[in-house]
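Dropping the structure in here first, questions after.
With one protein chain held back, the other chains of the complex are shown just where they sit.
As written, the chains take the letters A and B, and residue 1 is the first residue of each chain.
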Amino acid sequence: MSKDQTIGEALRARGVSRRGFLKFCAATASMMALPPSMVPMIAEALEKARRPSVIWLSFQECTGCTESLTRSHSPTVEGLIFDTISLDYHHTLMAASGTHAEAARKAAMKENEGKYILVVDGSIPTKDPAFSTIAGISNVDMLQEVAAGAAAIVSVGTCAAFGGIPHAKPNPTGAMPVSELVKDKPIINVPGCPPIPVVITGVLAQYLTFGAIPELDELGRPLAFYGKSIHDRCYRRPFYDKGLFAETFDDEGAKKGWCLYKLGCKGPITYNACATTKWNEGTSFPIESGHPCLGCSEPDFWDGGGFYKAISTPTADISRTAVFAIGAGAAAGVALGALNRAKKKRLEKEHKKVGVDDLEKGG
Amino acid sequence: MNTPTPAGCNAEPGNVATGNVIPLLHEIRHALQALLDDGQETVIDLRSIPLGPGEEARIEAQLGRGEVQVQLTALGPSELVETRFPGVWLVTHCNNDGEVIGKFVEICAIPSLVTAQTADIRAGLVELNAQLN
Partner (left out) sequence: MSEPELLIWIRGPALQIATVIFLLGVVVRIFEILVLGRKPNLAEARGSAVAGGLRTVFARSIPDRGTLQRSTFNLVAGYIFHTGIFITLLFFAPHILLFQDTLGLSWPSLPTQVIDATTVVTIIALLAVLVHRVAHRVMRYLSRFQDYLVWLVTILPMVTGYLAFHRIGLTPQHLITIHIASVELLMVVFPFTKLMHAFTLFFARYYNGAMAGYKGVNS
């Protein structure tokens, strides 16, 4: 496909009728969590939008985000969106490697300077740049180099958005999220471990359609997908409100689909689209399959106390602290008590007895 | 095509209610009245409403099937079905793998996707001209 084609032209060239294009726009609007009334506007915007160049950098990651996005190989809406962008560099997906791949990257950067979208997955190690390198270039350097000419940055996955699993205690590599290393470019965080595939493409689609960053929350996440907590959209909410909880994974409550709070569900403090958009094209999401929410789209969810420990439990070992405190208190109490007794005896000894004569004399 | 049922789900279908089925039917009722009064068309995205397992099937059962079923093949199959309430259409879009990519309730005389699009008519005329010349 030619780079100068608009998305509308690119689709028509692939034999997609206008009907097909409108169906595509309706599905895209749904994917972007936009109301159906916006479909004509989306159709008009996509018709005219130019195919942007996308450079995808993978740093300290498990490739799960790329896998989540590319699981299906036949044309899906996600696939179409992906095809209409010009993915100029992705070292898992692209055929080239080594010097050719790096040359492709540099060429794309030069040709589209100031206009390309930089997509990052994986966190960036900072303790020693050698911990993660691509073609001999450290992640830190590559990020700064590519970010300099980007129009916008999309941090895909919790690792790129918040540090993710490498950032978990004790963070041996000094892993940092993109937003802590790049301060002068607009950054969209699309967290999740992995993020829901339609959320990734939905955000890209929003950028294509509106040519601007969508509305973000305080953690830089698009409000369209991360504006509501899992808890507020969970179909098991009536059970939470009534206090009916599953105690184990296979008891009567679990079989009846009761709330998973006691099994460690982090739904009340997690923002993501899982409860409405769901996974696998709307099949289900963890809670619906009987597993408590991990809170994977929130920072430091790995250090949140444990996946199977409820939100009301501490994240530190309080029992040990308590035993220490009681022991120290007992020791201190005995010591202070002994001091008090000694003081009492001393005062008793020093106490001058006052007799009637003393009183009469001076008063 | 079938709506994929939740796989490996411990809850019995239809056992949990989000309470969104009745409000949705009310919304459809209001939209239908608006269609009758001043021709206003409404599209409701079923994917934007949290529904428990089995509730989507329950809504479809309530709406039923009417006199018209339209099969559309563009970027995968789609079905546009008039429910037993004329003017209320259930539109299901699938991709080439048969996976559902969009589900809508459209309250209108006929969903816009059924009518032939001007650009397509023009393209077809060009092809017909080429074939006859």
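Heads up, the rule we're going with is that a contact is a pair of C-beta atoms (placed from the backbone, for glycine too) under 8 Å apart; a residue touches a chain by one contact, two chains touch by 3 or more.
These figures come from a predicted structure and were not determined experimentally.
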>> Among the chains you can see, which ones touch the chain that has been omitted?
In response: A
>> With the missing chain put back, one of A:K106, A:K127, A:K242 or A:R346 would touch it. Which one?
In response: A:K242
> Out of A:Y116, A:Y235, A:Y261 or A:W279, which is the one that touches the chain we can't see?
Replying inline: A:Y261
> Mind pulling the subunit A residues that touch the left-out chain?
Replying inline: 218-219, 229, 231-232, 240-243, 245, 261-262, 268-269, 295, 298-301, 303-305, 309-316, 318-319, 321-322, 324-326, 328-330, 332-334, 336-338, 340-341, 344
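Here is the rule we use: only the chains that are shown with their structure count from here on.
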>> Show me the residue ranges of subunit B that touch subunit A in the complex, using the header's touch definition.
In response: 4, 6-12, 15-19, 43-45, 47-53, 55, 72, 74-76, 78, 93, 95-97, 99-102, 104, 112-113, 116-120, 123
>> Applying the document's contact rule, which stretches of subunit A touch subunit B when the two form their complex?
In response: 16-20, 22-24, 26-27, 29-31, 33, 35-37, 39, 72, 74-77, 80, 233-239, 254-257, 275-277, 280-284, 288-290
